[in-house]
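And then chain A:
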Amino acid sequence: MRVIKHYRVHLGTLAWILHRLSGLALIFYLLLHIWVIHHLIGGEESFDGIMERFNNPLFKFLEVGLIGVIMFHLFNGLRVTLIDMGVLVERQKLLFGIAVALWLVCWFVISVAMISRFGGVPFS
Partner candidate 1 sequence: MATIDPETIHDVEGIGVHNIHRHDVVIVGAGLAGLRAAVEASEEYDVAVISKVFPTRSHSGGAQGGIAASLSNEEEDHLEWHMFDTVKGSDYLGDQDAIEILVKEAPVVVREFEHFGAPFSRTPEGRIAQRKFGGHTKDFGRGGPVLRACYAADRTGHVLLHTLYEVCIRNGVRFYPEFYALSLIIRDNICRGIVGWDVINGGIHVFHAKAVMFGTGGYGRVYKITSNALSGTGDGLSLVLRAGLPLEDMEFVQFHPTGLYQQGILVSEAARGEGGYIINDTGERFMERYAPEKMELAPRDLVSRSEQTEINEGRGIGGKDYVHLDLRHLGSEKIMKQLPQIHELAWKFLHVDCIKEPIPIQPTAHYSMGGIPVDKDCQVFADGKKEMVQGFYAAGECACVSVHGANRLGTNSLLEASLFGRRAGKAIRRFLGVQREFPDLPPDAASSAIEEVERLLSSSGTERVSSIRETLQEKMSLECGIFREADQLQRLKKELRTLEERFRNIKIDDRSKRFNVDLLEALELGHMLDFTEIIVEGALNRKESRGAHYRTDFPKRNDGDWLKHTLAWKKDGEIIFDYKPVVITRFQPKERTY
Partner candidate 2 sequence: MKYREHVRSGGAILWFFQRVTGIYLAVVLFLHVWILHYALKEELGFAAVKDRIATPMWKTIDISFLVIALFHGLYGLWIVLDDYIHKGWLRVFIFGAIAVIALIFVTLGILTILPFNPGGY
């Protein structure tokens, strides 16, 4: 009905949208993951075989992305929890900045560790 429905995306909205999307992505990943792992209890060979298949650049890339999603949701989740506890409510933007900084640092560090060592399946 209305012509324009644009509302400016403030920092808080951005954080919320990303948190929502990352949360949804994670729950679907988790379900998938449990399903896959369940099928692996067949024994050592199939497990390692599958792991071997995951050990290629494409899956490494996807995994790095996954770590990014998890780490964002984690740090923003902690930000939200702090705000709920009444910590730094008036400085939420600063808090978001801190969360983003920690997110990027952790993402980077873990990704480097992951790529430089071996293919691993998170949640295993």
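Going forward, contacts are C-beta pairs under 8 Å (C-beta built on N, C-alpha and C of every residue); 3 or more make two chains touch, one makes a residue touch a chain; residues count from 1.
Candidates were picked such that all candidates are chains of the complex that A comes from, given by their letters.
Keep in mind that this is a model prediction, so the values were computed, not measured.
Peer 1: Could you work out which candidate touches chain A in the complex, given the options 1 or 2?
Peer 2: It is 2 that touches chain A.
Peer 1: Touching residues of chain A toward candidate 2 in the complex: what are they?
Peer 2: 20, 23-24, 26-27, 30-31, 34-35, 37-38, 40-41, 43-44, 47-48, 51, 67, 70, 74, 77-78, 81, 84, 110, 113-114, 117-120, 122-124
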